[in-house]
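What follows is part of the complex, with its chains left where they were.
Letters A, B and C mark the chains as written, and numbering starts fresh at 1 in each.
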């Protein structure tokens, strides 16, 4: 049985509430092909560039949560997670460019290493930053959680689906989110969600669930549009 | 000749820089039909609901600019503009519901008056709030400007295109952004852009131009998707 | 009997909780002499300059509250109040400089119109801005409330204490906070406090009461130090 991350009634309820969106994510052709290793290099490289842009914005949102956290311990968690997100982005980029096939495609898609955010990427990171900046702290906690939780979940799904990764050119990325360290960070983030939900009002919990659901839909859009090379034409 | 709003070299350059996007906005079927008065009620009511959601987020972005403004005079301009945006939303909504045709359609699209933001609406308002919250003040000033300037410009275009509005069911909305008061607010906002651009560095001006261009693209998407009933399906 | 501003159990409790601080404010020699009209011009002009610096920071805090307000109606209240605070500062300054006695003293205390904030003024405005920026919305609402409520209360106390103001050189300032418009704004702000307190948790109410008490202590320090020309020497 696959590892799960629920930490109590509130996190269990909110995870159950997005099951429809999770099924759509699991059914994406993009992830099947990533697991099978036959995804075209363009789609993959585009995905990594969009993810890099995403992670820097994601780190900003977590920095704002650090500034608003009610305890020093929570503040430290967000600061560490933000620093780790920026570092993950740097490592992913270096991994990409160290592989000749990807490095060449990368230069075509993002000349000089500069990629443009897609509408989905810009919408998602802006939503996280705006929520962390102007909504109650607990709603911000809920908004950044899917990127922890859905990624960890999909990491497990992908590793199981992929089987033997020896010949898979995307092995490093498939395995990246299936690690004890990342699992532990996800446990901490879900625990924090649980504590915030327990300590707020009914209205606060509704906002948390709404933000969690919205960010999970953005996760779906993010994976769906990376492969589709979404641009700004109308 | 149509009234223009440029206040100096920087605002002239940034307006010229988005001419391609402006041409696409002017060519939208949605606006032609609004001017002609034969737009279907569903598209119009959906547009008004998305605009209402937009204005509340827009006011949040301007409130953040008020908090970061370098002078009390600028702070007051943003506070007043934010209060006016919220008021404009209230008036638009009341106008809509006072018309039987629209009130009925409104209840179908937004039961109980509650509409869901489209990806474009949520992306646009999140972008403005996130920019005002984490980018330098002058970039935030640039990001909120298109909603002043492009609306005022399109108001003039629509009135000219529409001709006699007597029988046009959308007359009130076509005329709303073609008023001396709104023109004066636009002049003030553009003057502020000009002053910020003159007082910052080359890098600061580049960020301002980028934010202005991005928000103008969002204006295009906003009008284009209102009529298309954009939803969150993938 | 003097007009009061309580709007329910929470605002009544919080007002009762600061009675000790209010007694200290009412006992300040500075206010007695303001009412009597025999305050030295230096103390008065210094007070007005510190108040001007204060009002600009106070407006920043309310702008941040506008950005975080859960409803458009509340956002508009904060935006209007922020704009009014900036305007009040402008009017006070103009009144000061239109009186020859004060204009001359002002030039000595604040050459070129530029005054330095005292430790208390800088501490108070920084506390309000920091609270609005990083604490929950309701704590920010509580922090800015004493400047409404304590001022309105002291306005009534001063007018009663002063009696005939005909020969009082400070008449305009004594009467400024005893007006129906300001009373109405105070009622709205207290109502908002009451609503926030009713809608939050026990912990939230505790934070609100703490912020209200802290800001009321700052009100005491503000009046006490204006007359004492507090500076930054150690």
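Note that contacts are C-beta pairs under 8 Å (C-beta built on N, C-alpha and C of every residue); 3 or more make two chains touch, one makes a residue touch a chain.
For clarity, every value in this text was computed on a predicted model and none was experimentally measured.
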If you could, jot down how many copies the complete complex is built from here, 3 of which are displayed.
4
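Criterion: only the chains that are shown with their structure count from here on.
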Using the touch definition from the top, list the chains contacting both subunit B and subunit C.
A
Would you mind working out whether subunit A and subunit B touch using mostly the same residue numbers, over half shared, or mostly different ones?
same
Fit subunit A to subunit C on CA atoms, both being copies of the same sequence, and give the resulting rotation angle in degrees, nearest 5.
180
CA centre of subunit B versus CA centre of subunit C: separation in Å?
36
Between subunit A and subunit C, tell me the centre distance in angstrom, where each centre is the average of that chain's C-alpha atoms.
45
Residues of subunit C that touch two or more other chains sit at 67
Write out the stretch or stretches of subunit C touching subunit B in their complex.
56, 59-61, 63-64, 66-67, 72-73, 75-76, 78-80, 82-83, 86-87, 89-90, 129
Residues of subunit B touching subunit A in the complex
24, 57, 60, 64, 119-120, 122-123, 125-127, 129-131, 133-134, 214, 217, 220-221, 224-225, 232, 234
Parts of subunit C lying in touch with subunit A, wherever the complex brings them together
67-68, 133-137, 199-201, 203
